[in-house]
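The structure is given below, and queries will be raised subsequently.
Only a single protein chain was left out; the remaining protein chains are all shown in position.
Chain naming follows the written order as A and B, and within any one chain the residues start at number 1.
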Amino acid sequence: MNALELADVSVRINQAQILHGVSFTAPKNQVTALLGRNGVGKSSTLKAIMSLYSPTGSIKLNGTELIGTPTHAIAASGVAYVPEDREIFATLSVKENLSLASRSKISSEKMSRVFEIFPDLSTRQEQRAGTLSGGQQQMLSLSRALLNDNQILLVDEPTKGLAPKLVTEVADALAEVAKRETMILVEQNLALVKRIAQKIVVMDQGKIIFEGAPEKLSDSVWVQSVLGVSNRGKHS
Amino acid sequence: MTLRWKYSRYFLIVIVAALFAAPILGTNPLSKPGLQQTLAVAFVFGALALTYDLLFGFTGLLSFGHALFFASGLYLTCIFINHSVFVWWIAIIASILLTSLLAFLVGAASLRTTGITFAMVTLAFGEAGHVIVNRNFFGLTGGENGIALNAELIPQIWVGVVNTKYLYWSALICLILTYLIIWWVTESSAGRVFAALRDNEMRVQVLGLNTRNFKLLSFVIAGALAGLLGSIMLLLAGSAAPRFAESNITIALLLMVILGGAVTRWGAVVGGIAYSFLTTRMQDLTQNGLFAGLPKYVSGPLSEPAFLLGIVFILVVMFAPGGLSGAYYKLRLRSISKKYSSSK
Partner (left out) sequence: MSTFLLMTITGIGLGALYFLVASGLTLIYGLMGVLNFAHGAFLSIGAFVGLWFATSIMKEATIPNFILAMIVGGLAAGFFALLMEQLLITRLYDRHIDQVLVTVGVALVVGAVLGGWFGNDLRLFPTPLWFLTGINFFGAIIPADRIIYIATAVALLIGNWALLRFTRIGLIIRAGVENRNMVNALGINVRRAFSTVFFLGGFAAGIGGVLVSVYSSGVSPLIAGTYLIYGFVVVVIGGMGSVTGSFVAAMLIGVIKQFANYYVTGLGDFVIALLLAGVLLVRPQGLFGKRIS
């Protein structure tokens, strides 16, 4: 049973073709990792799903067509988006950031759900989000997604630029979340991918070049040729 | 097969020739000084609209302070001539040079911002200029009434109602000159950069070009030409008045360019000539009681040119953003593609 189905999705921005007929599926209650070198279109794919770009083709979420729907309606229907640059609201407090993101009225019960996973945030509720450290901002960004009941989570490079200890914290949180949610995870950190993903989709130059089992990641030669990185030495 | 009608160049030459010949060709409407004066002013505004088009239509700079440079040329020339600082033709050249300098300074400051902020800032500078001429700073600018040009200090060929046709011809020549200069600028390699800037500034930056310098160049050229046109306006109006420095003038230019079509050169010129001509006509007709029979609450707004203008403007922006020339080219495209599909 597929939560998300992309069929022949293309995105064109200012005369540049970003995505060329992307097609793949993301199974329900599983983590599908979207991999590839920098600039191949992974983030753009997530943005296309959110209608932050205007794609052609078909994107179906549990059977409902998303193309043509405005971004806020897509999000409100249960798509949680955790963008690459976190994009928390710096002038708002931690509590306000969460309050804004909550689809139903924010309650202490919802907040404690979040603080369980990220205890660091509970002591900083009134703090302006712009003064948080990078890692804390990432936690806040993720927390926004965890407040609601979602049909799917779109997470874009959550461990980027984080110190190893924080990477582990975020990875643990994601692993916990992955147990009960459907997720599409864009990541460069292959150890994390191997830990939580049940399926991988590899992109290159705006196209899908591989869709299959994560076991492929153990093949170092293949990984080197397709992703240009070694699969050793990354923390999870 | 291009969108341009293949006879358009010939058509243009015929029209221009006719416009030149008309004042001395028997009795046609253009042999009367009244219409000659109206059209001369319209030509100046057509040329001014074209300079604004260079800024806005071609380089994508929405400036609300363009009137500043028009007024600068107007006032500087008048002051230089009246106070016998320079002989008339040197006065004109000097005012153009000074206006260019002004454009450089204002542009350098304003172009630190982009887009909407730039618009606001140029508006403020334009208004500062208006205030300066209105308040009679240094006793030179004559305050609310402006300064009358000392008619004895300019060639007499331009003085007197009977000589209106010489003013008419001078204005027409200025229009053609402005058009040629702007045509040359926009077709040059600098011009290509301007157009690229309008469409996608980041791409131009990536090419390693200093976008701000190109924008400044466009700004200065447009300002300098506006200054020249200010000098011509001085001859036509016989005086320098603060109303030429108002933001209303710049807004009128914006209207002309939008109505005529921002991306084409001839669109701006046609828009400018038509706008100027129609508003003058409207004012004459209203004063002669065109709307006298209607109830006050209808005739009141109608007699203000801004009313119909504003409504037409709103409609054009909402439904026909390409203006007159845009609509023309759309129709051309449709007729060409019809020709192609029917010939298959």
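Here, a residue touches a chain if its C-beta (ideal position, glycine included) is under 8 Å from a C-beta of that chain, and two chains touch if they have at least 3 such contacts.
Given the structure is predicted, the values throughout are model-derived calculations rather than measurements.
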item	value
Full-complex contact with the absent chain, from A:T91, A:S108 or A:S225	A:T91
Touching residue (missing chain; options A:F24, A:Y81 or A:F118)	A:Y81
Of B:A22, B:V41, B:C78 or B:I132, the residue in touch with the unshown chain	B:I132
Chain not shown: contacting residue from B:A119, B:L140 or B:L236	B:A119
Interface with the undisplayed chain - residues on subunit A	50, 52, 70-73, 75-76, 81, 83, 87, 89-92, 96, 99-101, 103, 144
Contacts of subunit B with the absent chain, listed as residue ranges	62, 109-110, 112-117, 119-121, 123-125, 127-128, 131-132, 135, 137, 247, 251, 254-255, 258, 296-297, 299-307, 309-311, 313-314, 317-318, 321
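We take it that only the chains that are shown with their structure count from here on.
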item	value
Inter-centroid spacing, subunit B versus subunit A (mean Cα positions, whole Å)	53
